[in-house]
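What follows is a short report on a single structure.
Just one protein chain is left out here, and the rest sit where they should.
And then chain A:
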Amino acid sequence: MAIKNLDNKIVGRIKAGVFLLALIPLLKLSIGAYLGKLGANPIEKISHVTGYWTLTFLLITLTPTPLRRLSGWSWPVRLRRMLGLFTFFYGCLHFLTYLVLDQFFDWDGILKDIVKRPYITVGFPAFLSMIPLAITSTDNMMRRLGGKYWRLLHTLVYPCAIGGVVHYWWLVKNDLSNPIIFAVLLGILLGTRVVYRLRPTGQGKQ
């Protein structure tokens, strides 16, 4: 079917469109900051918005694989690298917000946070684990590592995603409605993978 496997030209256009869409959260935040419309606590707002979009892009990045298995659509997999890099991009903005705006390079405070604050203990390594994934995202690095090792390395995205959702869950005061939504979606995305791995018919597929 045509929709399952689009030609390069169309995928290229979709990719360009998604690229522009993915910049909208940053654009909105920048305009808000420029106009001074980020509320009474702009640093908290920037931190929350960048964190929210990191998690959202992470979940979107994990979607093409189960989608292909369930529907047979293969073209979204070709957007996966770009989506993963956007996850890393918003993750970097989130981490820099913490480092510069929130803590202002208070290394002592940051170290204490990492050791003592469970949500940072789990969030910081989740951020770090994205770095090797971003570095090895190029075709060249993929070739140099070889498919087997590259795939093995990139299974890091699973603990990273779980860490990200737990990070969010542990930091909210007591309204868990948003973290629960992220947890359920992640559960579906990871659960589908497990089901396909266990099913004999799923064998041989990536």
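Just so we're on the same page, contacts are C-beta pairs under 8 Å (C-beta built on N, C-alpha and C of every residue); 3 or more make two chains touch, one makes a residue touch a chain; residues count from 1.
Criterion: contacts and distances are computed from a predicted model.
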- Task: Determine which name in "histidine kinase", "Putrescine/spermidine ABC transporter permease", "Protein-methionine-sulfoxide reductase catalytic subunit MsrP" or "Protein translocase subunit SecD" the UniProt entry assigns to the undisplayed chain of the complex.
- Result: "Protein-methionine-sulfoxide reductase catalytic subunit MsrP"
- Looking at the whole complex, which of A:Tyr119, A:Trp150 or A:Tyr196 touches the chain that is not displayed? A:Tyr119
- Query: Taking the full complex into account, what residues of chain A touch the chain not shown?
  - Reply: 39-41, 43-44, 101, 104, 109, 112-113, 116-119, 170-171, 173-175
